[in-house]
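Other chains of the complex are left out, but the ones given are in their true place.
To keep things simple, chains are lettered A, B and C as they appear, and every chain counts its residues starting from 1.
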């Protein structure tokens, strides 16, 4: 089993109710996650809700820190700051997580959320506690 | 019908799938919202997920801006910054939204999230675009 | 020497170039700091610069964490999120720092910045690393 499948397997065991989110690419300092729109809450105007956008950014960041720091560590979201740039249509979302820092006790991830036309719809700064 | 019931009615029409969230108190510059735990996603370790905590903070802030600025206006979340302080047990959450500023084009809300023992578990700064 | 003077003495030794900032009140979970406008950079339009507003919020938060956790600990700003609400006139600023959480490794402070008419001009969420 390759690293990508192994990571998705681990995530599926921890978060069985997030099966509509899957890591689709692993790179040196980052990963890409894709979410099917089936579980999204749609806001008035026909846009994906903010918490759904936060979820994919956070889940991608969590997966990246676990993958990089080791799966036995506990990884907890401590701070998140999100800017919503465009209202995404109720279709699939993609998150690109990039590791900015992995320290002994904290990790910093940038999480960009894209709609299905590859347009940037939100950007997040995520700080995790690692131990 | 009093102001509290009227507000809950309006929210229920806009967000029928968030019926487990209800405004329980309206004050001069704020409101309190309560969410039943039925819809929460529970994270490993038995804690309410970050996106669920964001949702109640955002929904309370949205309700407060709508209530204060007028229900005909469009209110969109533009930025949110969240600090997670404690891991809430999978029981009801409460959010206290306080209006810090209502300008012509933006509104700023503080959203504190409490668990069912009245302990502060997260705090949010929410900026909305109003038009 | 009372606790307030002792704290100002300690800060003055660490930050001799911030002598225009002084703690004016210590309470149970917070403190108030005042900054003279002498060192402020004034922006076009006659308002105090954003970094000056951040400085007083951060310095007040740092002083509060040091005072509460103990002066021998190292306290480092890890994250800050600031919302600027009103443009303060180039006069004295006050910051009210409130301790939201003091954990083993992190501290969370709310820092509200007021102008000399007691109007809220900015609000900050500050996360410190403590060790």
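Everything that follows uses one rule, which is that a residue touches a chain if its C-beta (ideal position, glycine included) is under 8 Å from a C-beta of that chain, and two chains touch if they have at least 3 such contacts.
These numbers come from a predicted model, not from an experiment.
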{"item": "Given 3 placed chains, full-complex copy number", "value": "4"}
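Throughout what follows, only the chains that are shown with their structure count from here on.
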{"item": "Copies subunit A and subunit B touch via same or different residues, half shared test", "value": "same"}
{"item": "Subunit B and subunit C, separation of their C-alpha mean positions in angstrom", "value": "28"}
{"item": "Between subunit C and subunit A, distance of the C-alpha-averaged centres to the nearest whole Å", "value": "34"}
{"item": "Gap in Å, rounded to a whole number, between the CA centres of subunit B and subunit A", "value": "23"}
{"item": "Numbers and ranges of subunit B residues touching at least 2 other chains", "value": "79, 81, 83"}
{"item": "Touching residues (chain side subunit C, partner subunit B) in the complex", "value": "79, 81, 83, 85-86, 100-101, 108, 110, 120, 123, 125, 127"}
{"item": "Parts of subunit A lying in touch with subunit B, wherever the complex brings them together", "value": "14-15, 17-18, 41, 43-44, 49-52, 54-55, 58, 76-84, 87"}
{"item": "Sites on subunit C touched by subunit A in the complex", "value": "78-79, 81, 105-106, 125, 127, 129"}
